[in-house]
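So that we are looking at the same thing, I have put the structure below in structure tokens.
For this view, one protein chain was removed and the others were kept in their places.
Letters are used for the chains, namely A and B, taken in the order the chains are written, and counting of residues starts over at 1 for each.
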Amino acid sequence: MDLLREFERQNPRALARAISLAEAGRGADLVRALYPRTGRAVTVGLTGPPGVGKSTLASALVREARARGKSVGVVSVDPSSPFSRGALLGDRIRLAEHFTDESVFIRSMASRGHLGGLAGATADAVLLMDAFGYDLVLIETVGVGQSEIAIAELAQTTIVALQPGSGDSIQVLKAGIMEIADVFVVNKSDHPMADQLRREIRSMMEMLHWTGWVPELVSTQALEGRGVDELVAAIERHVAYLNETGEIERRRRDAFSHQVRQLALGRLEERLDRALRAQPDDELDPYGAADRVVSQLWGE
Amino acid sequence: MASKGSAAMLRQAQHEAQDELETMKRPTGRWGRNGPGSGALDRTISDVPLQVVYGPEDGSPGRYPYTRGIHPNGYRDRLWTMRQFAGFGTASQTNERYHFLLEHGQHGLSVAFDMPTLMGYDSDAPQARGEVGKCGVAIDSLADMEILFDGIDMGEITTSMTINGPACIALAQYVAAAEKKGIPRAKLGGTIQADILKEYIAQKEWIFPPRPHMRIIVDMIAFCTREMPKWNTISISGYHIREAGSTAAQELAFTLADGFAYVEACTAAGMDVDEFAPRLSFFFNSHIDFFEEIAKFRAARRIYARHMREKYGARNPRSWQLRFHTQTAGCSATAQQPENNIVRVAYEAMAAVLGGTQSLHTNSMDEVLALPTEKSVEIALRTQQVLAYETNVTNVVDPLGGAYFVEALTDEMERQAESYFAQIAEYGGVIEAIEAGFFQREIAEASYRYQRSIETRDRIVVGVNGFVHDVDEEAIDLLKITEATERAQARAVQDVRANRDAAAAARALEGLQAACRDPKENLMPHLIDCVNAYCTEGEIVDAMAKVYGRYTERAVL
Partner (left out) sequence: MADRPLRIVIAKAGLDGHDRGAKVIARALRDAGMEVIYTGLFQTPEQIVQTAIQEDADGIGLSILSGAHMTLFPLVVEQLRGQDAADIVFFGGGTIPAEDAKRLKELGVREIFTPGAPLQEIIDFVERECGKRRALVG
């Protein structure tokens, strides 16, 4: 099919195929052609440790957005596929009620085999959904590590979901995720330890020095849909803040330079790997070998 | 789930009738000398005299902790019940069958519901497409329940209902149908499965999230304890956990953990353990690993007795005794060389009997392919009869007790179960472990390991990865449930909605919703009001879901 034409005709299969190409590292031409149309969507990142009910929260957010007449694209990233090249992706399950809604598009992504890293492919997927015309693009990712922080940098607003009574949630707080959160969500808010978690978040926030936006703290019981309207309101306040202060431009620039960096790194890495393979098998020390290969690369 | 073809059902009915009659003729006590068909049940086929039990007094059958059985005389007093489960089509088709069964002397009915009924959907719901009447009978409203038991004395028979998510609605319909005939609920005897925890763990026939579902079950148990003294309130089931691919120890541990969770929920609601525990019963799988299964059944009794007495403080010995039904493992049957399944079922049935089961369902050899033929249903029942009347394994209680291997394996089952209990406790309980996907993950891993061991031929399954030969598949008789059945049932439920007192139905549903919001209220009387107002199952479920929400599973892969 003529992908660009089908994309312009709003054929969802074209969007799906375009994301596949991006995943295979062959999305450059398409992204180039469509880039002028991006920048319209509100992008929201949703992350947190496994088991906090993130997918349920995502589903509730989609429902709320749809009730307000917004179309939604969801990129659901699972960075935890340690074996071979295979992956088992099951995050769609919670979103099943939206499968046949024409204004909702859900895409699952695994972590391996992406040129330019996972974040690179995710960034392309977000751009493509934006260009396709979705009002809201939600990036959902499991876990607490570096890749989530990288993904968070793609979004204008980042939600960090935590749950009471879980050691994981405390670890997340300690692992430097405070700095990336625009909104904290304490899900399963009817849990007996919910108050304690809220107190911990507040006390950790007090230890940091905030300029500008101070992260909001929202409580939800996503399974029953409670508190989701407040979460949406918090997102809206953050988006309004970004727009009023012009911060939005900085965020976009950050997202942009982040993606540029990822792409450039990917290409450099490829060249580096090639150069390393071509090194003679002599007895240089590691420092000397590194100096030599770098100078060869620059000289290329 | 087993479903029987119509011809097969007729034949089966005759066998069941025969079996019931024979059970009735059997004198109680040491029936050996005058036992049916043998005359030599206290001696071997070669006339060697046999005691009822061998081994030390200590820990003998009928005594705490019941490792060796809950009855001192085992099957000499009372044979296990041969209970084959069946049902299909519309209420009137099944009613016809029930009349036939009863006319031939059967005292108990066993209702198999279709998938839409089990999942809380009416027959005209889009989700019911292609499923109406397929795996059982479609019951949308009290009207169907009335047809199902039309002309049947509900005060005389006992009924077993295999339903979980909407069990409270089925029970309400059963009570209402009886009371419309002037039979008081206190006279109703039977069993309802109503084990929702294993649905989240394995079988996936849930409706609401676990916590509200537990409240519903506690309400049912409280209601039955108070108003239905002859009703068995719940059948706590490991069968489906095993079918989903668990190990024997997982089946044992998860099922007992579910049982204890119900006990805790009931006592937390203020009930006395000895009030309700004697009417709890269990349902296990009998798989192909002969001794492991026997050890599992023995360990189950011991663990249960100990926990009930020591942990939950039950004082009535009946509360300590684990009674169970067994079904042979559907998942051990193979589509290749299906006749081999007869042999598998025979071994599995023998393991169940040596393990001391109170009742038994033997699968038909071709259930893995389709609905079974008349012939295969007959063989399945005959397998039980050969076991009961020819092999003489019923002579001596717990004949394997004291065998080094069986005792060691029993201890090992118990050890593994206790270790699982500890893991579940770390999650904070069964519901928390369900929410964290613990059981689902353990089962998925066990089932994948098993499948892999077959792929690598570490484990040989005859006809599948060893001793394979190509034969032409035999043609099989099938029971076809037509689309006409689905259309007729959909029309019937629409008629019910059109012809009832709409205001009364709406009022009843509002009353139910109010009760759902009030944890102090028992839901059962409100459910009975709803079914009496001819609210359909789907409407009742929707009304409750507005308060409770609907459950969706967290992906556990």
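Rule of thumb we're sticking to: a residue touches a chain if its C-beta (ideal position, glycine included) is under 8 Å from a C-beta of that chain, and two chains touch if they have at least 3 such contacts.
All figures in this text were calculated on a predicted structure; none of them were measured in a lab.
Asks: Could you tell which one of B:Gly89, B:Pro116 or B:Pro209 touches the chain left off the display?
Replies: B:Pro116
Asks: In the full complex, which of B:Thr334, B:Gln385 or B:Gln494 touches the chain missing from this view?
Replies: The one listed residue touching the chain not shown is B:Thr334.
Asks: Of the residues A:Ala67, A:Leu88 or A:Ala264, which one touches the chain left out of the display?
Replies: Residue touching the absent chain, from the options given: A:Leu88.
Asks: Would you indicate which residue among A:Ile19, A:Ala60, A:Ala123 or A:Leu242 is in contact with the undisplayed chain?
Replies: A:Ile19
Asks: Which candidate, A:Thr38, A:Ser108 or A:Gln296, sits in contact with the chain we can't see?
Replies: Only one of A:Thr38, A:Ser108 or A:Gln296 touches the chain omitted from view, namely A:Ser108.
Asks: What residue numbers in subunit B mark contact with the hidden partner chain?
Replies: 3, 115-116, 118-119, 121, 126-131, 134-135, 199, 203-205, 243-245, 331, 334-336, 368-370, 444, 447-448, 451, 455, 464-465, 473, 476, 478, 481, 552-553, 555, 557
Asks: Over the whole complex, note the residues of subunit A touching the chain we left out.
Replies: These residues touch the chain not displayed: 12-13, 16-17, 19-20, 23-26, 83-90, 92-93, 96, 99-100, 105-108, 110, 113.
The rule is simple: only the chains that are shown with their structure count from here on.
Asks: State, to the nearest whole Å, the distance from the C-alpha centre of subunit A to the C-alpha centre of subunit B.
Replies: The mean C-alpha positions of subunit A and subunit B differ by 46 Å.
Asks: In the complex, go through subunit A and note every residue touching subunit B.
Replies: On the subunit A side, the touching residues are 51, 55-56, 88, 90-91, 93-94, 96, 165, 223-225.
Asks: Touching subunit A in the complex: which residues of subunit B?
Replies: Residues in contact with subunit A: 209, 428, 436-437, 549, 552-557.
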